[in-house]
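Every protein chain of the complex appears in place save one, which is left out.
Coming up: chain A.
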Amino acid sequence: MSRTTQAPKALRGAGNYIDDRFHLAKTGKKQLGKVFPNHWSFMLGEIALYSFIILLVTGVFLTLWFKPSMAEIVYHGSYERLHGVTMSEAYASTLYINFDVRGGMLIRQIHHWAALIFVAAMLVHMLRVFFTGAFRKPREINWLIGVALFALAMIEGLFGYSLPDDLPSGMGVRILQGVMMALPIVGPYVSMFLFGGEFPGEDIIPRLYMLHILLIPGILLALIGAHVLILWHQKHTQYPGKGRTEKQVVGTPMLPAFAVKAGGFFFFVFAVTAGLSAFVQVNPIHLFGPFTPTSITSGLQPDWYMGFMEGSLRIFPNWFDLNIAGYAIPTAVLVPGLVIPGLVFGAMALWPFVEQWISGDRRHHNVADRPRNAPVRTGMGVAGITFYGLLWLAGSNDILSETFSISLYATTWFFRITVIVGPFIGFMIAKRVCLGLQRRDREQLEHGYESGTIQQLPSGEFIEVHKESSDETVRVLESKEPVSRIEVQALDENGVESPSSRGMTGRLRQRLAEWYTRDNVSFEGVRPHTGHHLHHGAHEEGEHEEAREEATTSSTS
C-alpha cells in the first residue's frame, strides 16, 4: 500500500474548516484512537443501539401513511376480506401500509422485529453488565440510565403495539386502562384524563401516537446519547487477562479496525432484522381484525417484553383484595400491575448501591468480575432471572396448558408456587455452582490443568499428568480478588460496640456482609503451579521441576 503521507486535499480542506471553528485536532486524534476491548459480550449493547437506529428510520417511514385517528369508517380499501367492516382510521391506514404501499408490509415488520430485538438486546446486555459487575463504581450512573432505558423501551413498545388498533392491540390498551382504574382514589381520574373520557373514547390513539413518536423516543435518544457519552468518557470495562489492569485497557482502536467492525456489525444486525421480516410474519394485524371492546380471541399473547406483566396478572390470586368501608383496593391488579414491575426495576436500580453498602467496596473497578467470583451476586442474578422467567412463562399459561394438555388451573397453581420457591432454588444452585467453579479454578491454578496423559508410576499406580496452564489462563485465574466486605467488628479492642455495627442497620449490614462473603473460596496464598500434583508424573525430575516452578512464580508475581 503506497502510504498516503498527506491527507487528500478535499479532506484536508474539510478538516481545516472544522478545526478552525472547533479546535478539534487533538481531541480528534485521542477519540479516534479510543480502544474497544474485544469480547462478544460487548456487542450486546451495540445490537440494542443499532436496533434503535433501525427503529427510528423505519418509524419515520411508517408515519408517512399512518393516521392516528379513531374516527369510525367503513372499510372499502384494497384488502377485500375486511370490506364493509367498521373500523378506526388508524386500523384502516395500517391496512393501507400493508396492502397499498409497496414495501410497507416489509418496513412494518422490520419495525416490529427491531422493537422485539431492541428490548431483548437491552435485557441480555443488562444481564452481562450485572453478572460481570460492570455496574460497579464508577459506572453506577450509567447503570441507572440503563435501567431507565429498559423501562422506557418497554412502555414505548407497548404504546407502539397499541397504535394499529387491531384486536390484540386494543386489548392491551384495555388492560392498561384496567390497571389504571385500580389505583386507589385517583384511578378513575387518571383513566378519564388519559382517555379523554370513558374507554375507549376517541383520544387515546392520537395521544399514544404523540408519546410513541415524539416524547418517549426523544427521551430515549437523549438517554442513549448520555449512556454512550459516559461510556466513552469512562471507557469500557474489560475482562481479566494479560496486560489488562485497572489502569490500562487493551483492545481494538476506533480507527480503523473498530469503526469498520462496528459498521459491519450494524449491517449484520440490520440483515438479521430484515431477514426475519422477509420470512417470519410478525403481528399480522390484517388477520386479527379491528378492535372492538366486546370481542376477544383466546390464546392472546402480548409482545415478549410485556409477558412478565401479563403472567403476574394471571397468577396473582384475589385473596388479598381489600374492601375498606365499601372502597375497593383490588390488590390482584395493583400488585401485578405496579408492585411487581416496581420490584423488578427497583431491585435492578438499587443493586449496585446495596452491594456497595454490604461490601463497603468504594474502589474503582475497570476489570470485570468473572461471575463465579461473586457467587452471591450471581446467585441473586439467577434468582432474578428465575422470577422474571417464571412470570414470563406464566403469561403463556393458557398456551402451555393447551399444548401439553394440562389443566389450566394446574398451570396457574404451578406458577403461583414456583414463582416464590424458584428464585430461592435458583439462588442456591447458582451460588453452589460458582463456589464449585472457584474450587476448580484454585485447583487449576495450583496444579495446572489435566492434560489427559496417563502415566504409570513404578509402584503401579496410574496418575494423570497435570500441565502448567498458559500465562494468559494464569492471569485470568489470578484475577480473583478476595470478596471485599466491610470490616465491622461487633466490639472494638476496648470492648466497646463499634459505631458502625450499632443499631438495627449496623447489625443488618453485618449480617448481610457475612451472608455475602461467607462461603467464598479463598485464593489467599495460592501461588500458580505450586501444588504437589505436578510432581506426580515426574518423581525423578522433581528438582528440575521445582526450579522451573520457582521461575514461573517469580516471573508472574
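Some points to look at:
Note that a contact is a pair of C-beta atoms (placed from the backbone, for glycine too) under 8 Å apart; a residue touches a chain by one contact, two chains touch by 3 or more; residues count from 1.
Here is the rule we use: contacts and distances are computed from a predicted model.
The listed options are "NADH-quinone oxidoreductase subunit L", "Peptide/nickel transport system permease protein", "Cytochrome bc1 complex Rieske iron-sulfur subunit" or "Fe-S cluster assembly ATPase SufC", and the UniProt record of the chain not shown names that protein "Cytochrome bc1 complex Rieske iron-sulfur subunit". Interface note: of A:L255, A:L350, A:L457 or A:L508, the residue touching the hidden chain in the full complex is A:L255. In the complete complex, the residue from A:S51, A:Q109 or A:S359 that touches the missing chain is A:Q109.
Screening A:G13, A:G218, A:G275 or A:G503 for touch with the missing chain picks out A:G275.
Within the set A:F66, A:F130, A:F159 or A:F195, the residue that contacts the chain not displayed is A:F195. Residue in contact with the omitted chain (choice from A:G28, A:G178 or A:G506): A:G178. Seen from chain A, the chain kept out of the figure touches residues 1-3, 33-35, 72, 74, 78-79, 81, 86, 98-103, 105-106, 109, 138, 171, 174-175, 177-179, 181-185, 187-189, 191-201, 203, 233-235, 243, 246-253, 255-257, 260-261, 263-268, 270-271, 274-275, 277-279, 286, 292-300, 310, 313-318, 321, 323, 326-330, 332-333, 336-337, 364, 366, 397-398, 408-409, 412.
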